[in-house]
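Just passing along the structure, written as structure tokens.
With one protein chain withheld, the remaining protein chains of the complex are depicted in position.
Take a look at subunit A:
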Amino acid sequence: MSLLAILFLVLGLGLISWISARMRASRFVRGVGSDRPHSLPSYHGWYVGLWVTIPALLFLAVWASVSPGLISQAVLATPGAANLPAFGMERAAVLSEARAIATGAVHGGFHAQAASLAPAYRTAIMHYGLIGAAVTLILAFAGGAFAFTKVRSDFRARTRVERLVMGALLIASLIAILTTIGIFGSLVFESWRFFNMVSPLEFLFGTQWSPQTAIRADQVGSSGAFGAVALFWGTIFIGAIIAMIVAIPLGLMSAVYLTQYAKPSTRRWVKPILEILAGVPTVVYGYFAALTVAPALRDFAVMIGISNASSESALAAGIVMGVMIIPFVSSMADDSIAAVPQSMRDGSLAMGATPSETIRKVLLPAALPGVVGGVLLAVSRAIGETMIVVMAAGLAANLTLNPFASVTTVTTQIVQLLTGDQEFESAKTLAAFALGLVLFIVTLLLNIVALRVVKKYREAYD
């Protein structure tokens, strides 16, 4: 019997037991006071149904992963397997071909031996399939019988079912947390290996970045220097400085306009359009930056007499990234301005302040913590952003203040280090993990601080 059939059988049994337990529970005498049935019939149904399905399905899941091993062991124990090739690919190939013949996926094959092993496979599959099905069904019936005896008027089925639901919710939330921890763990592990090759001090404070390590002894231009300061600077220059110079004023002004000046009808169509900006894939921003903004900026730089203007400039990437971040800043600012109580606004207007005085002197100062939180979140997004800088910022690790020069960022370098056919053990590849770790820690800290600020501020008015 195939796994799928058993699965449906168990689910069917679960449904039947749900219905029958529910019917049984619905016949409870409706007493009064403490004689009232504790739980609604459907809770009894769920209680029994879950006892039928969950143990059986858990076993089935375990069995599905264990049984292939058991089957091939059984086949290898048969006399026909004695003269198989001892190791390697050929042995595995014969075995998998035999299994394919046994399950009817393939007829005949390259290896004569495979056909001879097929009957053994067939019996083993049959054998273990029956065992699996039998145990599963026994578990289902046993669980059902156990639970069904409990269906009584005073049984607290609701409490049990709700506890299980809570457990399921807990597992769901743990998965996200555990994944984060797992990612962090793998970053730390690979970074550890990197820092065994390159000292952390050189990595964090060195200014020379040239990750190309020599493959041959006589290779030119492969010094293998891993000083990441220029990368950190490039990231901050683009993500935290240029992008924010664009995004903060524009985002803030659009939020002020939308919350204070726009008519509801205007707001109804401007706000969604602004939010569409947030939905544009970053790769689209990337080629907009690389193909439109960057050349225009280079021409402009040449026109005003800057000779060393690069076609991949920090400014182009930063400006486009700033535009990308605008909806982010504006929606956070929008929320925090809207959270300032109406009474503040009324108080100011009643003093004879104009709307713009009210905004500048009362609303914005009151909304400031929320705005700051939003900006910090935006920065953490900007420095983690990859596509725009890969396409528009360039690869040269320049430590420069010139916005028309090409700089590189942490994310760009991670992409560079991991694409291409370098072996995995080299310092070059592992450097990507160390960079990732730095980025992870910085964005994590930014997020924590930002959420703190926002939360503290929210409490002030509730």
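The definition used in the following text is that a contact is a pair of C-beta atoms (placed from the backbone, for glycine too) under 8 Å apart; a residue touches a chain by one contact, two chains touch by 3 or more; residues count from 1.
What we mean here is this: contacts and distances are computed from a predicted model.
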Chain excluded from display, named as in UniProt, from "ABC transporter", "Nitrite reductase [NAD(P)H]", "Phosphate transport system ATP-binding protein" or "Rad50/SbcC-type AAA domain-containing protein": "Phosphate transport system ATP-binding protein"
Hidden-chain contact residue, picked from the options A:Pro68, A:Pro200 or A:Pro341: A:Pro341
Sole contact to the chain not displayed, among A:Leu40, A:Leu349, A:Ala396 or A:Val449: A:Leu349
Touching residue (missing chain; options A:Asp35, A:Glu275, A:Asp299 or A:Glu357): A:Glu357
Hidden-chain contact residue, picked from the options A:Gly12, A:Gly182, A:Pro295 or A:Pro365: A:Pro365
Contact set of subunit A toward the excluded chain (per top definition): 263-264, 341, 343-354, 357, 361-362, 365-366, 460
